[in-house]
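Only one protein chain is missing from this complex, and each of the others stays in its spot.
So, chain A:
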Amino acid sequence: MSTPADNAPAAHSAGAEESRPSLAALLLDPSFWADWASVVGLVGLVIVFGIAQPVFLSVANLQALLLAAAILVVLSIGQTFVIATSGIDLSLAAAVMLGAIILGLVNAAGYGIFIACVLAVLATSAVGFLNGLIITAGKIPDFVVTLGTLSGITGLGLILSGGEPTMVGSTFLLRLASGSFGPFGYPVWVAIAAVIVAHIALYHTRFGVHLLATGGQAESAGALGIRTNRVKIAAYTISGLCAGVAAILLVARIGSAEPQINTSLLLNSVAAVVLGGVSLFGGRASILGPAIGALMLTALVNGLTLLNVSAFYQPLAVGAIVVLAALIMRYQK
């Protein structure tokens, strides 16, 4: 389409307009650290843990770390889409539980693992859709609605399961959890695929721009004809979809569907998004940032475990890191 001659003057003027600061100036600029908090944090943790406990850097441990991070990465992506619209999805971990229970029950009823997985994802997507619908149609704050669905689907999960875990003995899920392709296990590939698709959706589609516009200034976006309500509903539905994928990975990992909410998944998904430099006020987001944030949180837990630090200290460490990140974020450009 464009000839080089077309682009040359533009590229030249753009280069002249945005002069590059020197490396030293960059390193002294707090907003640099804010934008790259998750990368800096991850590199820092890898160095510290690598020195303190060389096993941390072994191929086997790094593979295990990535495997353990896959679920959180997928959930952080869902949470990112919601937070980009200036919302928050507190029902995310509960949706994972609901998806897992539905997967288990449908499979136990003899419908086959494929249908069970599809129904689980449909159910969690429906939860997300419902969140978005109530928030936009009812004009109720995101926080309140998703807190409500958190409680509602916790109850629904208990009712459906009778409070009992369901064993899921499926060769498909077993292979999903333990098989690998190339250097990574299948769950890692699922997470990588999710990152790529989400990145393209956010940066290379109209939906992505409209999502950020809705999160930035919903009223202005609406005045330009963007259907902000639909965008919001779509964001929550994506969040639900991610919860469904995470539910499949979770059931594959532990071999059963537990009627229990892993609250640290919810907190860590928000933490990963914050670490990833995504504004909680909406309007600016990336996918790579939260994904690296999720890796960083997983590395933290992994490293502390290798150093024989009691599991009781892990939430404390995660909390400290998140608050620190939030403080650094204040210097974001």
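Heads up, the rule we're going with is that contacts are C-beta pairs under 8 Å (C-beta built on N, C-alpha and C of every residue); 3 or more make two chains touch, one makes a residue touch a chain; residues count from 1.
Here is the rule we go by: contacts and distances are computed from a predicted model.
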Absent chain [UniProt protein name; select from "Tryptophan synthase beta chain", "ABC transporter related protein", "Cysteine-rich domain" or "Carbon-monoxide dehydrogenase large subunit"]: "ABC transporter related protein"
Option from A:V40, A:C117, A:L130 or A:A213 whose C-beta touches the chain left out: A:A213
Given A:S58, A:S178, A:T205 or A:T263, the one touching the chain that is not displayed: A:T205
Hidden partner chain, touching residue among A:L67, A:I226 or A:V273: A:I226
Chain A residues that touch the omitted chain in the full complex: 1-2, 6-7, 10, 14, 17-18, 200, 203-206, 208-210, 212-213, 215-217, 219-227, 279, 283-284
